[in-house]
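Missing here: one protein chain of the complex. Every other protein chain is in place.
== chain A ==
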Amino acid sequence: MEDKTHISKTHFQDAEEFNIGKQAAYVSMKGVGHKYDLHPDTPMVVQDIDLDIHRHEFVAVVGPSGCGKSTLLRMVAGLLIPSHGDVSVFNLPVTEPRDDVGIVFQKANLLPWLTVRKNVLFPLKHKYGRYSASDEKRANELLDMAGLTQFADKMPDELSGGMQQRVGIIRALLLNPDILLMDEPFSALDALTREQIGFDLLDIWKEHPKTVLFITHSITEAVLLADRILVMSKRPGTVLDLIDVDLPRPRSQKTINSSRFAELTDLIRGYIYEPNTPA
């Protein structure tokens, strides 16, 4: 009895059943804008955002700081209901946090009093108050996938920043979400760790396809990881461009050296650093 898993069927599996094609819009934003109160003088945080993300697509959002990138993420997560426009997932409007969404935060956001394994299991413990032996098995598999098996019983502060963020990622994968929302997940890491963990994320994504919305302020990171990149303007954040990243997969160090990579990063840089505005 106790061995029953709490990991529920996700919308990913529903999508399989209903035969939703890969090109159908899975996460959809239509005319989305937000301000924190409805007073006419309050400025918009984001404005007129239209974005369709296909199933299992990797979409990165870049833009200057304060442009409302994280606001978009919170809307998809159901943590914030936009004051204007509609956000829907799988054709259903997002009105509250969803079970098929996993969030990776900027800081690893681990609980310092729990071991690494218990941190990975925390979403179950927190949502249902318990977890079963098979849940533990799944946590161990995830730890193995992230190369963290030998650290499973350590405390978070015994791990390096990169390892902590790996724990943050597999914790978000525990409930097998179909949508993975990542809010500048690697920005606290050093450059070398950052590159490596980026490639590792692509490996995970290849093996366990997810619809990814990846917020970053690193242009190279966005180009290296994403299928498409949403470039946002300064506040109020609007869509400047939606760029197809036509770089072949799997991507590697060689991708970074290719001329197309340079072209794409230059293109985005042109949007972010407008000629007339001082940095």
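Everything that follows uses one rule, which is that a contact is a pair of C-beta atoms (placed from the backbone, for glycine too) under 8 Å apart; a residue touches a chain by one contact, two chains touch by 3 or more; residues count from 1.
Here is the rule we use: contacts and distances are computed from a predicted model.
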Protein name, per the UniProt record, of whichever chain is missing from view ("Heme exporter protein D", "Cbb3-type cytochrome c oxidase subunit", "Acyl-coenzyme A thioesterase PaaI-like protein" or "ABC transporter permease"): "ABC transporter permease"
Residue among A:D41, A:E96 or A:E207 that touches the chain left out of view: A:E96
Contacting the left-out chain in the complete assembly, out of A:K127, A:R249 or A:R269: A:K127
Touching residues on chain A - with respect to the absent chain: 74, 77-79, 96-97, 99, 101, 103, 105-107, 109, 111-113, 122-123, 125-127, 129, 155, 157
